[in-house]
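Before I ask anything, here is the structure I am working with.
Only one protein chain is missing; all other protein chains are in place.
Right after this comes chain A.
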Amino acid sequence: MRKRRLAAWVAAPLVVGLLASGCGGGGGGAAEDGIVSVNSTEPENPLVPGNTTETGGGNVLKAMFTGLVAYDEKTSEPYNEVAESIETTDNKVFKIKLKPGWTFHDGSPVTANSFVKAWNYAAYGPNGQSTTSFFEHIQGYDEVNPGGEEAEGSGPPPTATEMSGLKVIDDLNFEVTLKAPFATFPVMLGYTAFSPLPESFFQDPKAFEEHPIGNGPFKFEERQPNAYIKLSKYDQYAGKYKPQINGIEFRIYNELETAYQDLVSGNLDFIDQLPPSAMVGDKWKTDLQGRGESKPILSNNALQVPLYDDKYKDPRVRQAISMAIDRKQITSTVFQNTYEPANGWVPGGVIPGYQDGGCGEWCEFNPEKAKQLLAETGFQGPITITSNSDGGHKEWIEAICGQIKNNLGVDCVFNPVPTFSEFLKMHDENAHNGPFRFGWLGDYPAAETFLGKIYRTAASSNYMRYSSPEFDAAMDRADQAPTEDEANRLYGEAEKVLAKDMPSIPLWNQKASVGWSERLDGATVTFDRTLNFETVKLKS
């Protein structure tokens, strides 16, 4: 009797468990519901366009908001979405006319005010939004946000609450005046920070954070922090492409590896980054049977060189280091071809009309010339390369060091800093004593985003403290170019100045390696590595 009861106790949970797991296993998501699931990370900030710069929240907002312009999925060329026309004669004053009929998800119309108020909110210093610096080209920015780039929030209080460069003419027209002519400005307008916001946001930002309301193809459905964010199709969407799917589920994964296992077994529809284990020996190609793609995106990596350090004052030293690095070898071995060797500071492939190759011979592997060049300068090692070690940068830095040792005959060591925030602190304090890692992700497809914020004198990410009047002047000319083609040509000239001075050493440009499930039909990936939700379809 006693024994039998014991056996029952053991057996009952096992049976229940096996039955339950049997039901749970096997089938993937149902195709009938029309929901596409994609991998994601937990948003770091509240879901407000003006306060989101990282990809976890950015990808959700991109599906929920549509800006004045959008970018072509194949060519990355901007085209008008909410804007009917963006007109300018001098690249300084832009007259923006909106298309009628656009509405927010709560039914209220999208007006000129929705844009102007949203931009003013994002730019106003005391609101503490993380995208404020995107508005710095607009006249009056310094009055609403005088914090300065370097001062630790200790700037004087703002003297105005609205930027003088923004003027509402009527419901469908407004005018933007910039501080100086800037031809690339219309291209920027597709970035999420420039999204319009509904009136309800300004009344109660806190409620908006809990239930964001956009004007894009998908509306907010529900969210469970650390688990998922669900969006559903917005029926009154007025954009060029009406979504073909019923909704999106952004599923939050702790490990990329798990997301990949889910994708392979049909439990997930799209993954925006393949894990390293799938890249080894192109394993993903057999796993996914052609349901994947590797395409260049707006991202590059470089080694910035501290120009405040006397050892690195001579540009020939930097050029020699650059020529001693065999980029091709590192991208194919360490990165399994997920990166392409860089031949300039702007990744040409993804920016419409831009000619890459600005770095010229200095980015070509040439150990003899490198050694000869270094000998001329009398440079004595050692070289230390600094990076934060919390993001897995050890392998490629040690590979570079090995090449520098072999090809230049100077000693080279990797100097790891434990965390990214400590690394940033070293930038601020000019504490570098050798080259350091620099990664840049472009927000909109224009050459300017890879040059202006990094290499201009006192620019916000100019950690090299590079200051060249010649480069600044070249950038001014390019910013003020009358046409985009002309601007691209002039940015190319600015890049030539960089090649002469070599303030940083371009290394490689990143490619997005993505994969999708058998359910998706016509999956395309945008320049910022997300699935194009507006055009993707489900197989019936």
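Simple rule for what comes next: contacts are C-beta pairs under 8 Å (C-beta built on N, C-alpha and C of every residue); 3 or more make two chains touch, one makes a residue touch a chain; residues count from 1.
Criterion: contacts and distances are computed from a predicted model.
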Which choice in "Carbohydrate ABC transporter membrane protein 1 (CUT1 family)", "NADH-quinone oxidoreductase subunit J", "Oligopeptide transport system permease protein" or "Pyridoxamine 5'-phosphate oxidase" gives the name that UniProt lists for the one chain left out? "Oligopeptide transport system permease protein"
I'm checking contacts with the chain that's been left out. Which of A:80, A:114, A:132 or A:488 qualifies? A:132
Just one of A:89, A:224, A:289 or A:540 touches the chain that is missing; which is it? A:224
Full-complex contact with the absent chain, from A:422, A:485 or A:518: A:422
Contact residue for the chain not shown (choose from A:172, A:264, A:279 or A:520): A:264
What is the set of chain A residues that contact the non-displayed chain in the whole complex? 2, 10, 13, 16-26, 42-46, 51, 53-54, 57, 125-133, 145, 147-149, 151-155, 206, 209, 224-228, 252-255, 257-259, 261-262, 264-265, 267, 390, 419-422, 424-425, 427, 438-441, 453, 460-461
